[in-house]
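As you look at this complex, bear in mind that one protein chain is not there, while each of the others sits in place.
Going by the order they are written in, the chains are A and B; count residues from 1 in each one.
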Amino acid sequence: MADPIHQFELKTIATVGHIGNMPLVLTQSSVYMIGAVIAITLFVLLGTSGRRLVPSRLQSMVELSYEFVAGTVRSSAGTEGMKFFPLVFSLFMFILLLNLVGMVPYSFTVTSHIIITFALAAIVILTVIIYGFMAHGTHFLGLFVPSGVPAWLLPLMVAIEVISFVSRPISLSVRLFANMLAGHIALKIFAGFVPALLAAGVWGLLAPLPLALTIALTALEMLVAVLQAYVFATLTSIYLNDALHPGH
Amino acid sequence: MVENPKPENQGKAPQAPGDAELSARLQHLEQRLGEVRDAKSEIRIPHQTARADNSGLAKAFRLSAEFVSGPVAGGLIGWGVDTLLHSKPWGLIVFLMLGFLAGIYNVMRASGFMKKSDAN
Partner (left out) sequence: MAQPVQTSTGAPAPGGHGGGFPPFDSHSFGSQLVFFAIAFGLLYVLMSRVALPRVAGILEARHKTVEADIEAAAKMKADTDAAIAAYEKALMEAKGRAQTIAGETRDRLAAETDAKRKALEADLAAKLADAEKTIAASKKAAMANVATIAGDATEAIVKQITGESVPRASVDAAVAKSI
């Protein structure tokens, strides 16, 4: 049976240089990321090249994604949150495209590497912290002090709030990473059963079973790929809302 | 004066159905304009209260990681405290427990069981 872990391996394309004594390696993951950036940019630019009042199909797709992300940001972070719209849009499109590209057989799923999802989450949390302190100064720390809590419980609540805050980038990155990883491993295992059963004589009669499961799982994973991008964008908006309105 | 009513009447005969059509079209236009105005005012109102959890499945995916991340964060903080203060293993134990609480807190908050006071 095919090794389900093999698909997550990074393949070195070239060693570009060295930072200190660490080699800077261009892998297929980097190529996928840069390709995604080019694809997203082309998608938006080609879609809007007509600047038509009545949109073409591509333009309405661009407008749809724009309105969708804008709606997500607006409903979670209000109109003020729209200043972070480019960030949320970039995150959403980046994750969505890389998730979907990962669904193509034999392709590589960039978002199944924890370091990438963690970097994405770190961007969000750093934005929240930096903007929060810049806009509100020490008032931003009010985020950790819940209102309406008796004084004796306050230290405990503050500790819990701090841990809860620290857990945000973890949950953000682990959720995306684990979903993509688990989904692809499960797909690979079930798909691997099909040729294994076919090769095992009489057992080949059972081969349609894992095949059907694989198809169902593929559909589910497509949904998960989109949903994870959506969840990431939604949570980003909710966290950014905390940076905008820390006192709660 | 005696001559006038005759041409007027002649003009009115074909105008009568036109009148009805015109008023129907006007009514339709008014209705459509009202609809458009309603839709616009609806967009203007920010539905701040309805937090973005509009998809049940998206919510489920949120919750799935919300709890686990609490103890993980607690463990990380505890480990950091232990290495800084050389208090092994007490920091880890305390912060893991706090992280457990934070995980429950996260889930309660994410599921809307405990509403954040969004009054301001």
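Methods note: a residue touches a chain if its C-beta (ideal position, glycine included) is under 8 Å from a C-beta of that chain, and two chains touch if they have at least 3 such contacts.
Every value quoted in this text rests on a predicted model; they were computed, and no experiment measured them.
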- Residue of A:V25, A:L58 or A:L100 in touch with the missing chain, whole complex considered: A:V25
- Item | Among B:L29, B:A60 or B:M97, the residue in touch with the chain that has been omitted | B:L29
- Task: Pick out the residues on subunit B that sit against the missing chain.
- Result: 1, 26, 29-30, 33, 36
- By the contact definition given up top, give the residues of subunit A that touch the hidden chain. 3-6, 8-12, 19, 22-27, 29-30, 33-34, 36-37, 40-41, 44-45, 47-48, 51-53, 55, 59, 62-63, 66-67, 85-87, 89-90, 93-94, 112-116, 119-120, 123, 177, 181, 185
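Just so we're on the same page, only the chains that are shown with their structure count from here on.
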- Query: Just curious, how far off is subunit B from subunit A if you go by their C-alpha centres, in Å?
  - Reply: 22
- Note on the structure: Interface with subunit B, subunit A side, in the complex: residues 72, 74-76, 78-79, 147-148, 156, 159-164, 166-168, 170-172, 174-175, 178-179, 223-224, 227-228, 230-231, 234-235, 237-238, 245, 247-248
- Task: Under the touch definition given earlier, write down the residues of subunit B that touch subunit A in their complex.
- Result: 46-48, 50-55, 57-58, 61-62, 64-66, 68-70, 72-74, 76-77, 95, 98-99, 101-103, 105-106, 109, 116-118, 120
